[in-house]
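Below is a structure I'd like to ask you about.
As you look at this complex, bear in mind that one protein chain is not there, while each of the others sits in place.
The block that comes next holds subunit A.
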Amino acid sequence: MRRTRYRLRVAAVAAALTLMCALAGAVAARVYHGQLLTLLVAGAALGAFAIGFALRNRPAFLAPSVSATGLAAYLLGAIALTADGTEPLGTVIVDALVNAVPRTLTALIPVEPAPDTVIVPVFLTWLAATLACEFAIRYGRTLLGCLPPTLLYGAGLYLVGPNAAAGTLWAIAYCVLAALALAVTAAPPERRPDRDAKVDGAAPSRTPALMGAVVTTTVLLAAVAVLGPAVARLVTASPGDPREYVEPPQLTDIDLNPLVRIAEWAKYPEQELFRADTSADAWMRLAVLTEYDGTTWQASGDFRTAGTVIPGSGEATYTADVEIIELGGKLVPAAADPTAVTDLPIAVNLHTRCLLTPDGLATGSAFSVDSALVQVDAAAAESARPDLGDGATVVVPPGTPEVMATIADYIRTEFDTPYERAQGLADFLAEHYAFDAEAPSGHDLPALGFFLGDPIALGGQRGTSEHFAASYAVIARLVGLPSRVVVGFDVPAGASTVTASQGMAWPEIAFDGVGWVRFDPLPAAGSVPSPPEDTLEKLEEETPSEEEESGGGGEAEDYNDEALEQDADFAEEAAAEDDALPRWVWYAAAALVLACVPLVLKARRALRRRRRLSRGSPAERVAGAWAEVLAAAARAGVKVPGHLNAEEAAARLASLEADIGALPRLVNAAAFAPEAVSESDAKAATAIASGYAKRIRHQVKRWKRLIL
């Protein structure tokens, strides 16, 4: 029976540690394409542990050597499985062994399972499993055995960096497995150093160890619940990423500020940029510009090298086969959001999900882009509030022309909801300004002021999509709407040649729960613009004078304040909704867990009391009764030093004025002549101990009564 229990315990530890190793290895697999690496690391964990387990009773030198042989065979198998077969296996093996570490750390994400990218995780998983098996199974040090898979887990997290979700469930599962392995091998009471445990004698109970594990786990969970969100916020705020040491692709000027290309495209509309064969009519984006410093619009965030599959995108609903003709630069046209690119090395801006090819586009280069087209719920957008989560999208540089503020005031006055304001601004620009392909390029604040405010006679109030989009985005920010400028092409479904006339810039506004919504501020073809001054002057006439404002508060002022308050409300709510769970929920959960601690302690004590007084031989029950009496006295503040014998201890306990009768004599018999203790003695001792705690309860401090 004892042997069977031992084997079951060892098997449980082995299973838990194997799963821990597999889990820790699979952490890194989250940035790999497909499930192949997960299977490989799981197999490595299983294989290494199987070898270690089988050789656990053999000489210690045998396991490492056999395990090393198994590792070599397994690595060869993994390399053969992931090699594409274009090169001799020997070459592949040498190349993989030499370049495994740097390539694993800097591989495109999602990482394609290739010989040089699978070696490191497989090797580390095998090593962790071998060490874990040696520590935990051969030497019986379970805690030490948990160390290698934990280090592997940490290495996996480092490799993943910010390129995958936090994986909370993985961590919980890992902790549960570790706790299981430790709980199974928790020291039996007779091996614990406290003398209290000796009460159990020859029939030890595992309940104290299990209860200890439960209490410890509860406390740890409470700590995690309290500290977890804060720590997680810290961690996710600055995650380490090995790829940050890889130099990102360098952008040329034309890529840094693609808006300047609008003027060129407008001037030469016949220029053929690329050929496209698409599955649907869509806007193909070249660049998304979110940061404006008053001079140029620029994209935020670095480009990261990626594989054929773009991480974090949904299922592809759109395909485009592209062949470059005259489109230059490095930015790659693609419909939002791209999911996969074939036949072209790609880097992706994880912030805007725009694409870039490090070597630049060349005439004749062909590739295909799959995208998951973004569907905007127009109805939801009309009632949505602005998404103020990204501070960069609402930044307005100093020195905005007065005309912009005037237009912003007009928009705020005329329209109520965010969507109405966005659409109203687009309509305002379309109605009062004219498209002119010959307009000089430029989107700094003076140029935009010229475009918006100067008379038509002087060349103002007309411009290209560059001016319309840039002006719209700045005014939108003045109104309180998060905006950005997108440069791209309107590409129809089917095969077509995209010319420069299709290239344009457009503004987008972010709505909470909806995403970025495209607005078109360009005037309809053939429309005649009405001067904006008329509309704006009408607004000034309706605006009360300063006296009126100081007298009773003008309506416009009130309205503006209200609008600002509304915007502030939007901002607060948007920030609050960032957290999936409100903070009070965490505090409440922590308080609940802490409140449960006294209950757990009381339950543990009740179980121990029951075990002491009702289990075992009469002598053990007498000893249990003695232990209960001493424990109760200790709670009441009277501790019995270990060097006192039973009679002396009884004399010490006399200060509590609760008689323990013949218990000293009985406990002496139980300790020094167990066979002399009869069943009636045990009952007498139990009866004494049962009433003792109640008799001295009034002498126990209140807080001790609560938790002990």
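By our rule, contacts are C-beta pairs under 8 Å (C-beta built on N, C-alpha and C of every residue); 3 or more make two chains touch, one makes a residue touch a chain; residues count from 1.
By definition in this document, contacts and distances are computed from a predicted model.
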item	value
Name per UniProt, for the chain absent here [options: "Zinc/manganese transport system ATP-binding protein", "Phenylacetate-CoA oxygenase subunit PaaC", "MoxR family ATPase" or "Alkylhydroperoxidase domain protein"]	"MoxR family ATPase"
Contact partner of the left-out chain, one of A:R5, A:R583 or A:K639	A:K639
Residue touching the undisplayed chain, where the options are A:A11, A:V94, A:A654 or A:A673	A:A673
Hidden partner chain, touching residue among A:A627, A:A658 or A:I688	A:A627
Subunit A residues that touch the omitted chain in the full complex	194-196, 198-199, 623-624, 626-627, 630-631, 633-634, 639-647, 649, 667-676
